[in-house]
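Structure incoming, see below.
The complex appears here without one of its protein chains, the remainder shown in place.
So, chain A:
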Amino acid sequence: MNAHIASRAGVRILARRVGEWWHGLSRFQQWGVLVPLVVLIYLLPVLNPPLLTTEPGTDFPIAMFNAARMALIAIGLNVVVGQAGLLDLGYVGFFAIGAYVAALLTSPDSALGVRYPWLVVVPVAMAVTMLSGVVLGAPTLRLRGDYLAIVTLGFGEIVRLLADNVEPLRGNRGFQQVAGPPGTHADGSPIFTQTGGTPWYWLVVTVIILVLVLVGNLERSRVGRAWVAIREDEDAAEIMGVPTVRFKILAFVMGAGVGGLSGALYAGQIGFVNNQKFDVVTSVLFLAAVVLGGAGNKVGVLLGAFVISYVPDRFQAVAEYKFLIFGLALIVLMVFRPQGLLGARQRLLARGRDAYRRLVGRPEQVVTKGPTPDSGRGVRT
């Protein structure tokens, strides 16, 4: 028991130290750490580091692509679950819609009979999923908490059942030869293939960086504040003038767009879409990535997604028991660190660092300190 408490305190102190160190650095110093780190991340599949590698079980670049894809999904889901606090158990529905739109518009098996280029298809896939986000969100977002979770669970199932039963969606037979991004090597062979994970990995990492910037921009604005306010206390938010329904739909739409994008990327890489990969368990896995890493915290969510995707690839012997392991890990985490691995709060003001230094004379309180005994009597947390 004592060892328990000690290790628990150890983890917390470590996370806090890292957080404080990072937030104590200047912008310039942060870039100095970030740039080499990003370069290293880009180089991972090429370096194929000995201890980290998933081979011979899984092709390492493919494993890294899958981890990156999971990370992208987690970022999208984090907008809904982490920021706005809307429990979405049907996120796989958006992922499926993105994949199916890509398949319908590029595969020769499609009844539509069109073969649009991939670059055209991706924005279309995102637009369709965002629209489906509005369709799902507008009537259901008046619900709260558990009720909303159940409706979204139903949404995910509806999408899967449509894929099973609607004839033009081809059920189990699926769509072959879904298109990928254009581009060929000097010798004429295509860059993006089903077997080569590296170019796909680079593509997804680049997309992740872009999405992180955009989502970060939303976070540090009125939109992000509205989301967190809704998460913290929806009634109070509304009474403070936040149009809650509108911002909840916006969160759904943003999350859906990222989900659709990752679906289209997934379909392109595999080259094949059928009804098999879009069940509830996949939704739960997505959610586990967000909760494990720390809902609301973008870096935490990236970490969580990496763990969820990488562990079964790396340790093939335990891959069969992955749900058991993740389940146990989540229980342990919820007991000892309910805010997730990295629980730092998000910044909610554009140029907030400058504002705090200039006006308050010290930086804002960012790092989570865990439950404090002296925290206010009135605030419900």
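What we mean here is this: contacts are C-beta pairs under 8 Å (C-beta built on N, C-alpha and C of every residue); 3 or more make two chains touch, one makes a residue touch a chain; residues count from 1.
Everything that follows uses one rule, which is that contacts and distances are computed from a predicted model.
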Chain not present in the shown complex, as UniProt names it (candidates "NADH-quinone oxidoreductase subunit F", "ATP-dependent DNA helicase translocase", "Branched-chain amino acid transport system ATP-binding protein" or "Imidazole glycerol phosphate synthase subunit HisH"): "Branched-chain amino acid transport system ATP-binding protein"
Absent-chain contact - pick from A:Gly145, A:Pro243 or A:Gly327: A:Pro243
Absent chain, residues of chain A that touch it: 24, 214, 217-218, 221-226, 228-229, 232-233, 235-244, 250, 254, 345, 348-352, 355-365, 369, 372, 374-381
